[in-house]
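The complex is shown incomplete by one protein chain, all other protein chains being positioned as in the whole.
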Amino acid sequence: MSSGLAIRALELRRGRRLLSRSLSFELAPGGFIELSGPNGSGKSTLLRVLSGLGRLEAGELLWDGRSFNCASDEHRSRTLYLAHTDGLKGALSGEENLHLFASLRQFRDRSEEIQEGLDYYEMTGLKSVPCLRLSQGQRRRIALSRLRAFPASLWLLDEPTTALDRGGIDRFADHLSDHLAAGGMAILATHQSLPERLKPAIRIALGRSS
Amino acid sequence: MNPWIQFFRSEVGLSWRERRRALLPLVFFVIVASLFPLAMSPRPLILKLIAPGVIWVDVMLATFLGLESLFRQDYEEGVLEQWILSPSSLELRVFLKVISFWTVTSLPLIVMSPILILWLSFPVRALGILLVGLFLGTVTLSFLGALGAALTVSLRQSGMLVAILLLPLATPILIFGAHSALLAADKQNPRPALYLLATLFFLTVGLVPKAISTALKVSYEV
Amino acid sequence: MTSLHEFLTMGRFGVFVWPAFGFGLLVMLFNIYLAHWREKSAFREVREVHRTSEENRS
Partner (left out) sequence: MTQFSLFFHRLASPPHFYELSKPWGRAFSWIALVLILVGLFGGLWLAPRDFQQGNGFRIMYVHVPSAWMSLFVFMVMAASAFVGLVWRMRLAYAVAAASAPLGAAFTAVALVTGSLWGKPMWGTYWVWDARLTSELILFFLYLGFITLNRSFEDQQTGDRAAAILALVGAVDIPIVHYSVDWWQTLHQGSSFKGLTSEIAPSMLWPLLVMMTGFMFYYGWLVLWRTRSEILLRESDREWTKRVVGS
């Protein structure tokens, strides 16, 4: 399996607890992985390790057959990680947050794409309202519009659909399908069941530490 | 516009927007400085001797207490995560963040210090040296305080802890800074003290951002 | 040292010399006690961790 993401004998640890038996899976471009499991089973930890935040206890990671380091700039520029927290500064408005994110991703000017992303998630009307005055669902939509405004081949999403209403979930499902159709990959940690039309390439259930 | 300049302007803009919180150190600075004449004696001869020391210890405490939650809000909002994940240099971003803090919080202290120190009957001719020393010192202290803030970012509240951790490390800055002003007041040559302070300035500005970014990453690798 | 008397009084410095060595000895003994206490509390805590992880697994 040459192209796509491959993980071999990955071991996860949070603090002193070994979280999961060793994990191995291969994700081809155009597919996504659904991660499920109770709280504290290591879903978020796996996403954080793959994003380059956490530290790998053991195991090997391959991208298109080549081993890589999660904390390298090369990996970080092709990955977008959406954490539990939305990563939005409360004092800034949605639009300002996205422009700040553009500077984080070293983009000189990203206003059209940001505008398009906000339109897609129907947040244009509220784009200049400080985020602390928005509802959890609205903040989630702004966080998701980040995925639209900035290119990345690998999405690491920690419960992307929490607090989203039905319309929001459908929009996200279409957005994800477009991303996958364009050859992108994604790993989703979810509690709620996803819309049926989203068929995960692989399902991984992380149980209590075995 | 260059992403770094955009980032710096948004940081300064943000702190300016919450300037009430950023100006607390200034209020603290003024109050503490005016306590000393009450605690000692109003006679100029005595005040003149302690004036630089009072201002410098006061600046140090105000800076450390102001810096304590430098990264906390970004940490809780998940923004710090995006900093670490961004494919750009974390050291430079931390550097800009500390300079933005310095501009909004420490600069007012420097602007205010001549007035306060004149209350303590400090000779006017030595004000220039005091301001140069305070400029070098506050920037250095801001970076040391930011290191303390980064080391304790995941703790709920760590007000005193940052001061306790960093005051021992900041003693050389206090010694050279306060004495450069003292020497200037006594018509002695303050230049050696200022050069030593400048050495600490460059040493800190050069090395500490790396330590700060390591400290921030540490709080994430649970 | 000429005599036991001089050794005990340290020639009017005894009031400084003996407290200094006394304090040094006290701290070094206290270190040993602390190390012993630390080992005991480490043993207790690790037993606790193993007991709870047993319960989780069963």
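So that you can tell them apart, the chains are marked A, B and C in the order they are listed, and the count of residues begins at 1 in each.
By our rule, a contact is a pair of C-beta atoms (placed from the backbone, for glycine too) under 8 Å apart; a residue touches a chain by one contact, two chains touch by 3 or more.
Quick caveat: nothing in here was measured; it's all calculated off a predicted structure.
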Message: For the chain not shown, which residue from B:Gln73, B:Ser121 or B:Ser154 touches it across the whole complex?
response: B:Ser154
Task: Kindly state which of the options B:Ser34, B:Gln73 or B:Ser219 is in contact with the chain not pictured.
output: B:Ser219
- prompt: What is the set of chain B residues that contact the non-displayed chain in the whole complex?
  reply: 147, 151-152, 154-155, 158, 161, 164-165, 167-169, 171-172, 175-176, 179, 196, 200, 203, 207-208, 211, 214-215, 218-219, 221-222
Contacts of chain C with the absent chain, listed as residue ranges: 1, 6-7, 10-14, 16-17, 19-21, 23-24, 27-28, 30-32, 34-35, 38-39, 41-43, 45-47, 49-50, 53
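Methods note: only the chains that are shown with their structure count from here on.
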- line: Chain with Cα centroid nearest the overall Cα mean is chain B
Statement: Whole-angstrom distance, CA centroid of chain A to CA centroid of chain B, is 38
- prompt: Taking each chain's centre as the mean position of its Cα atoms, how many Å separate chain A from chain C?
  reply: 53
Query: In whole angstrom, how far does the Cα centroid of chain B sit from the Cα centroid of chain C?
result: 40
- line: The residues of chain B that touch chain A in their complex are 1-4, 6-7, 10, 14, 17-18, 73-74, 76-79, 81-88, 220-222
- prompt: So in the complex, which bits of chain A are touching chain B?
  reply: 14-15, 45, 48, 51-55, 73-74, 76-77, 79, 81, 83-92, 96, 99-109
